[in-house]
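In this view, the complex is presented without one of its protein chains, the others remaining in place.
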Amino acid sequence: MRRGTSQPLVLHDDRFFDANPSVRTAARALYEETRDLPLVCPHGHVDAALLAADDAFPEPAALLIVPDHYIFRMLYSRGVPLESLGVPSRDGTPVEQDPRRIWKRFAEHYYLFRGTPTGAWFDHELYDLFGVRVKLDADTADVVYDQIAERLATPEFRPRALYERFNIEVLATTDKASDSLDAHQALRDSGWSGRVVPTFRPDAVFRIAAPDWRAELSALAAAHGGPITDLSSFLGALQERRRFFRSLGATATDHAVVEPYTARLSPSDADELFRRALRGDATAADQMRFEAHMLIEMARMSVDDGLVMQLHAGALRDHNRAVAEQFGADKGADIPVQTEFTRNLTELLNAYGNDPRFTLVLFTLDESTYARELAPLAGHYPALRLGPPWWFHDSIEGMTRYRHQVTETAGIYNTAGFNDDTRAFCSIPARHDLSRRVDANFLGGLVARHVIDLDDARVMARALAYELARETYRFQTPAHSLDNGRPRLVSGGVSR
Amino acid sequence: MRRGTSQPLVLHDDRFFDANPSVRTAARALYEETRDLPLVCPHGHVDAALLAADDAFPEPAALLIVPDHYIFRMLYSRGVPLESLGVPSRDGTPVEQDPRRIWKRFAEHYYLFRGTPTGAWFDHELYDLFGVRVKLDADTADVVYDQIAERLATPEFRPRALYERFNIEVLATTDKASDSLDAHQALRDSGWSGRVVPTFRPDAVFRIAAPDWRAELSALAAAHGGPITDLSSFLGALQERRRFFRSLGATATDHAVVEPYTARLSPSDADELFRRALRGDATAADQMRFEAHMLIEMARMSVDDGLVMQLHAGALRDHNRAVAEQFGADKGADIPVQTEFTRNLTELLNAYGNDPRFTLVLFTLDESTYARELAPLAGHYPALRLGPPWWFHDSIEGMTRYRHQVTETAGIYNTAGFNDDTRAFCSIPARHDLSRRVDANFLGGLVARHVIDLDDARVMARALAYELARETYRFQTPAHSLDNGRPRLVSGGVSR
Partner (left out) sequence: MRRGTSQPLVLHDDRFFDANPSVRTAARALYEETRDLPLVCPHGHVDAALLAADDAFPEPAALLIVPDHYIFRMLYSRGVPLESLGVPSRDGTPVEQDPRRIWKRFAEHYYLFRGTPTGAWFDHELYDLFGVRVKLDADTADVVYDQIAERLATPEFRPRALYERFNIEVLATTDKASDSLDAHQALRDSGWSGRVVPTFRPDAVFRIAAPDWRAELSALAAAHGGPITDLSSFLGALQERRRFFRSLGATATDHAVVEPYTARLSPSDADELFRRALRGDATAADQMRFEAHMLIEMARMSVDDGLVMQLHAGALRDHNRAVAEQFGADKGADIPVQTEFTRNLTELLNAYGNDPRFTLVLFTLDESTYARELAPLAGHYPALRLGPPWWFHDSIEGMTRYRHQVTETAGIYNTAGFNDDTRAFCSIPARHDLSRRVDANFLGGLVARHVIDLDDARVMARALAYELARETYRFQTPAHSLDNGRPRLVSGGVSR
């Protein structure tokens, strides 16, 4: 094994497919069915301003390393200081400013990503987007850097050009309830044909015990354009903001909680709780009750206005206080906890789970809930859909486990298709490609074991790659008709 | 992909086997070893009256759709109203009465079952039992309906004829403690050679906080033929009913709880609790303590009378209150919860877990307990056996996970073999066949990886398919000798 000279970077055509020829043949056929379908991106964290401004991306380190916590947390876990990777500090600690040194440090440690989805996505980006043909390591760091930098300077690598090249059909951002949505408005005004829509995420104004709650509430009132003095005006403001989000194309809300606890308060209790919060007296226990109540309120509003409700449960944020204080949130230290859905969702599902106007998409970081709680719930309640494997589980093995543990009880038609959930715009095609390959491989395995036949598998592959996301998030447009001569659900557009 | 004309329905000979030729060859050989063994059905919900009366089955929808919550809950989850499927309402809401329309609606949505065990069982029934050779969908609904209806009208499709055709060796029903067992008595009196035995399930009289507890207790007293005025007469009645069940062939009891909590009360505490229940004052907490105590009492009686004790833990019943109120229990809305066995079973196992006269079979809906708690417990306590994957996990992937997670710690000989746990009589052969295929495939995988050899695998395959169920449930009869020239456990009859 001679090392030290650069090795070729190869993306194998059959990557991520099972080595068994029967499975692989079926997986290939199914992947061919979906590889060129448009990308539906119903949940993610790309900044709309990126596409509104449509400026050239900066150099490689600032684009690919410094903002990507998937990447720098892994280096940090092996002892590489965040300062040395140029991660901006909140406290004025000086951090590395030389992008080439940052890139080199990353390249030296790129071996840490072997066998990880980040490694798979990154290789895909290097190869497919930037035309790199050598494996990234310390020796090749500079030449790869130069190649990426050169491409980024061309008009073909502007955000809107990439959006089109990526074949994105719709891209949802995630936005605070108080967000002005100026970038979304600017995009709409620009006349550009891309479809970029906001998502209503009001978490910050539900956290009544958080130190910044008053500031968040003020921002909401300002955006709303009216005072928030009690629960009733608070609910009114939320309702109005939802309307505003919808006016700019939103089809969904998003909610992040540690426990997916839902419980309705009496009107007087809810009112009293809100007053206590306004007085600055709300405790953590108060906040838990308030969040539980507001989730039910959000479901109620969704029944009215048709916004699909997303619930991401189970991440304990900012586990590492020193890192949070020095570098801020989202630095790779959000750690999952055990999560309970069956009892916690009882009230919300009993209130709205049977309502045909309502859709609730659940996301978990606790895989033990897939087969035990989530698939049985989704296999019963009409309103429920299971979101795709989230975050740490958005990976080859993670997606495979999800399909194996969910499908037998819920089928595929109670799942919500794929979403990339990324803030790394350039990684979007790699993420969808990996997902389509893994789903094709899952279905190919069923075909090879004669659980389903290839005809049915083709229909299922299209549903998983494209149609279920469109249906669940209510994105149906006439643009991409997939009618295959079979009847459709009126509400769905999912081929059978 | 041309659709709209009917496609052939095929049951592949190698279905559910791994696509790898070495695994498949071994799996085939092992399946050949077991495919024609008699069916032992130690736990299920078939109505004994069905076989006692031996009337012809009704038309297809009433037989296969309306009573099967595996089926209608999936359609419901995608928005098909239960009314439209003919599920009888409790509140007088009119429901669909036309069996053909029910059947058609089902056929239109049959695609939802792709990749599910229900789909696999149903295709097996269609093909093998009813001779259907086209895939079921909206277009073929009528012709398939007619074909099934025609067969159901023939004498060969009477329940007893099917029992014999299915090659059932013994079929256990599940019966309330107060059940008269008239159907069992009638079967015995009829002189028919089939072996149908009751199972003693006293849950209803242990739920002292339930609204219908007094009614259940009265029914027990009536069946017992004597008053129940205190704990002592309650225990006496139970003991006598167990004797009666045994007289009609019962070899087991069955108990369903949310938490498998066991704790012995002092005689005076138990007595006081029972009195409180008689006064109508029992709380949910009281009931939990009472159930915990009664499980230990049941174990004690099992030591005495030899009835095998089954414990099904972890289902939260009737999660969807609206459905429960309108349509009743068992409508697909029983949802699993996290379950703890190690601490909860401490008292019961310390009391009777070392007793060679006692057998306790555990069932879980929380797969995370397989490797963590259940296999270590069963790999230690002589009295313990692990029941097969239950309910949502009675599936290709579910059974595979079970074997992979249980075998290395507990071996196969601390598991209880298969049971079909079904109320759908016609699905029994399909369920056993799927189980035998999956176990053959599991063992074939071990053979192909040289973990075991094929000779040992053959012996293990027979144990899993037939002998372990007979041994665990104490069904040994001289009818089917499987002696293969090797010594046997005195108590077992499991070939080594």
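To keep things simple, chains are lettered A and B as they appear, and every chain counts its residues starting from 1.
We adopt the following convention: contacts are C-beta pairs under 8 Å (C-beta built on N, C-alpha and C of every residue); 3 or more make two chains touch, one makes a residue touch a chain.
Not measured: the values here are computed from a predicted model.
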Inset, instruction - Kindly state which of the options A:Q7, A:T25 or A:Q239 is in contact with the chain not pictured. - result: A:Q7
Legend entry - Contacting the left-out chain in the complete assembly, out of A:L30, A:I396, A:A430 or A:V447: A:I396
Legend entry - Absent-chain contact - pick from A:G79, A:P94, A:P155 or A:P211: A:G79
Legend entry - From B:E373, B:D421 or B:E467, residue that would touch the chain that is not displayed: B:E373
Inset, instruction - May I ask which residue of A:I208, A:L365 or A:A430 touches the chain that does not appear here? - result: A:L365
Inset, instruction - Over the whole complex, note the residues of chain B touching the chain we left out. - result: 20-23, 338, 340, 342-343, 346, 349-350, 353-354, 356, 368, 371-373, 375-382, 384, 404-405, 407-414, 445-446, 448-453, 455-456, 458-460, 484-487, 489, 491, 496
Inset, instruction - Against the chain that's been left off, what residues of chain A make contact? List them. - result: 1-4, 7, 10, 12, 14-20, 73-74, 76-79, 108, 111-117, 120, 138, 316, 319-323, 332-338, 365-368, 392-393, 395-398
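Everything that follows uses one rule, which is that only the chains that are shown with their structure count from here on.
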Legend entry - Length of the line joining the C-alpha centres of chain A and chain B, rounded to whole Å: 40
